[in-house]
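Missing here: one protein chain of the complex. Every other protein chain is in place.
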Amino acid sequence: MKAYQITAPTGLDALQQVELPQPEPGPREMLVRIHACSINYRDLSMPRGGYQRNNKTPLIPFSDGAGEVVELGDGVSEFAVGDKVAGCFFQDWETGTPTEAQFRTALGGGLDGVLAEYVVFRERGAVKIPAGYSYEEAACLPCAAVTAWHALTRANTQPGQTVLTLGTGGVSIFAVQLAKAFGARVISTSSSDAKLARVRELGADETINYVDTPDWDEAVRELTGGMGVDNVIEVGGSGTLAKSFKSAKIGGTISLIGVLTGRAENPAPSALMRNLQTMNGIYVGNRTMFQALIQAIELHGIKPLIDKVLPFDDARGAYEYIVQGQHMGKIVVRVLAPVG
Amino acid sequence: MKAYQITAPTGLDALQQVELPQPEPGPREMLVRIHACSINYRDLSMPRGGYQRNNKTPLIPFSDGAGEVVELGDGVSEFAVGDKVAGCFFQDWETGTPTEAQFRTALGGGLDGVLAEYVVFRERGAVKIPAGYSYEEAACLPCAAVTAWHALTRANTQPGQTVLTLGTGGVSIFAVQLAKAFGARVISTSSSDAKLARVRELGADETINYVDTPDWDEAVRELTGGMGVDNVIEVGGSGTLAKSFKSAKIGGTISLIGVLTGRAENPAPSALMRNLQTMNGIYVGNRTMFQALIQAIELHGIKPLIDKVLPFDDARGAYEYIVQGQHMGKIVVRVLAPVG
Amino acid sequence: MKAYQITAPTGLDALQQVELPQPEPGPREMLVRIHACSINYRDLSMPRGGYQRNNKTPLIPFSDGAGEVVELGDGVSEFAVGDKVAGCFFQDWETGTPTEAQFRTALGGGLDGVLAEYVVFRERGAVKIPAGYSYEEAACLPCAAVTAWHALTRANTQPGQTVLTLGTGGVSIFAVQLAKAFGARVISTSSSDAKLARVRELGADETINYVDTPDWDEAVRELTGGMGVDNVIEVGGSGTLAKSFKSAKIGGTISLIGVLTGRAENPAPSALMRNLQTMNGIYVGNRTMFQALIQAIELHGIKPLIDKVLPFDDARGAYEYIVQGQHMGKIVVRVLAPVG
Partner (left out) sequence: MKAYQITAPTGLDALQQVELPQPEPGPREMLVRIHACSINYRDLSMPRGGYQRNNKTPLIPFSDGAGEVVELGDGVSEFAVGDKVAGCFFQDWETGTPTEAQFRTALGGGLDGVLAEYVVFRERGAVKIPAGYSYEEAACLPCAAVTAWHALTRANTQPGQTVLTLGTGGVSIFAVQLAKAFGARVISTSSSDAKLARVRELGADETINYVDTPDWDEAVRELTGGMGVDNVIEVGGSGTLAKSFKSAKIGGTISLIGVLTGRAENPAPSALMRNLQTMNGIYVGNRTMFQALIQAIELHGIKPLIDKVLPFDDARGAYEYIVQGQHMGKIVVRVLAPVG
């Protein structure tokens, strides 16, 4: 089968399309014909050898893929041949809190990923895709949507609360859509008015251009009657965290998801202390969250915002595009062209 | 001032319109000119002397009222003269779990209620009414809407979950509307197809006529793929509880709110045990819940369903109407006619 | 190998010692040489065909067993040959909330149990026994101790709270010992002063003889300054539940575990409602709970109270003894005699 491999931690040139033997499903596993994948920021780290936890080398990259079950290993009861499925980011984190060993079962990290024609998923490392979803759409969910869901549920989001999202990457866009499904009010930031207009269409109640309004935390407080928001979907890290503390209300939550702003000075956490805030470390999520997310997606008719779909032979383009940071929502790689 | 009093636990004839001195606000209290009240099932018990906890005699009945602040006692800082407010069901239950003494501060129960031209509320026993609400609408909230909110929040309702409501009384109708604001799917029962049509308009996704379908628990399971619902808004008590157990999923919640079906045989609780279910005893709620509810109401534009508005001189008619059980939503008494 | 089987739902005479082929471990399973088992009340139902969920026929009974790993199936990484292990009550309920299918993996219920010389456990259906534990002691934990742990953790038991235990069966005795490890105060009931003296030795702070004090709920309230307890470990069901409601405080918890008192009239749940209480349906628990329990057991040096140890050939005696209800703590069956 065709697949991509990162053969060494030497940069993007180490990404090679290769021919590999088709994997075989063991007990309680199944073989899946991948139709579509999507890239996430974390995938940028693998070619650089920069990510945490025991990454394989060589490594088939990408955690997020969807396809069709073509063969069942022994003892599989939840799925049948022909089922449309997506893989779970962690192959072995069904529910609750994971162990270190379970953390090492991340696709495209501790385990080979999904940028390949065929992949083996564990039975409890996959879910049926939402009704009415294409494979491209389903391929957007495993990392970014589950992450947003995890952040919103762990903070006990309720109707009438306010959620702040930063930027327009995959997690942030899902957070806007899902926060509306929770009945929350959404304030979104971006550097682009055009993107903010699009975010409003997706449900954001209020938007702030952080270039025009560098003190966006003050704008957030004004929009909340001086109170601050209930939950910040924090994808920026050290460069935005100080303002996120100030944007959150007394007793509010910072859902710490990403560190996209890189190596800025880290803020003192004393603001968190004085305001009884909670910072939740969010690292994707488990299968139970994925299943609950799909129930919400189906009820609310939520569809991913897909920025671009690239062909399998141009998978490298997905890396080059996401690194620019100009996208909105998700970047998909088509592995198998749809028929007809 | 004019007011109603229940002078003895001898039935509805003990309800008398009387002339009483206007009350005076003490420290951290305020005098409110009542414009509208609403009745709840619990108010039926007072004339019969049948309710729990140390009811006053004579008693001004009704817990739910809204009006205008006309005078402030010493030390009030949250409100100003002219503010439109509604009283909290419990005058002294601000947040957390109440004490027995705090439970005895129920309006129209341990304390005099609001079926009067003027009432004194404690500063932390009142809230500002939702933006855009009339006094009639605001008078619908303190008992029924707070109860529904309490049930939905305590069960950690999430988008994609399913909530089952029984009948079309005040709590059940609010539960339908609020469960939709939580992003949940709603299944509602009633004995009337006409009412079920109305409940669908208010947001219910599925409806069951329990006269046509006496095994409505089986219908609920069918509508949930055999799984059962996440949360039952249980207002029936012994007559419906056995079927509510069967309607709820493994790990699901029964929000026990009312016992309207009266003296049927009580079911064994073993079903709850075997299915890891939780039964939450819900008894209205506190001021913090009321404030959070109002945030949700304002964001979602929820308005109460008012079945009928009666004039002050016909307050007895509210008792006679609610006891028939044919209403949908709330029954209001107008204390002060709107100007113009 | 030797084993017991219940061959038909015709009563205790259907319990037969038989010779069966030794089972073989599949992938992620392991073969365990059982040394000791223990009986629970639920085991009384199997010979009568009376229990819930798809019991096997014929059925090897008993859920609780401990022994030594003698052979590993493919892919087992958590255990090695020679490890001392106990099986989890549910072979497939690792954490979180189970599905109906997972509920059907109860040992000695939906699956064959442990009253046999050899048993196959799933890798994630077993735990290492506590340090310093004999096999007899370890065989006491899977059902009764996990149940007590589940009840105490789900109710968020804290130091200074009060826990009420009813009677001196296996769950109640573990609840006494574990509630002390949570830092709680314990009030225990029994019909026997001798047993109450023993329960005090195990940690109970206060005891009530419910024969001498039939209104034991009033005694409980006196012992708690009129407030009631935080958590009732309710093993009696319909015959004790009304008094349990009265024994619990406002906002308190009833942990519903058993229905030992049989077919008394069921109480109305309205007390639960009026006092904002929570009733938690407890049905043993999952592997994560078992592992946390073992951490607590090891830190606190808790040992099970074993009433009697019977030889394998007299397993029937365990049924006959538990049904009398005169025991204190656990009744064990020795499958393999200790060496030396």
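When the chains are written out, they are named A, B and C in that same order, and each has its own residue count from 1.
Definition applied: a contact is a pair of C-beta atoms (placed from the backbone, for glycine too) under 8 Å apart; a residue touches a chain by one contact, two chains touch by 3 or more.
This is a predicted model, so every value here is computed, not measured.
Touching the chain that is not shown, out of C:Asn156, C:Thr213 or C:Gln326: C:Asn156 (per the contact rule at the top).
The residue touching the chain not shown here, chosen from A:Tyr41, A:Phe103, A:Phe121 or A:Trp216, is A:Phe103. Panel shows subunit B; residues 26-28, 74-75, 77, 94-97, 101, 288 of it touch the chain omitted from the view.
Taking the whole complex into account, subunit A touches the unshown chain at residues 52-53, 97-100, 103, 237-238, 241, 250-251, 256-259, 265-270, 272-283.
In the full complex, subunit C touches the hidden chain at residues 153, 156, 158-161, 178, 181-185, 292-300.
By our rule, only the chains that are shown with their structure count from here on.
In subunit B, no residue reaches two or more other chains under the touch definition.
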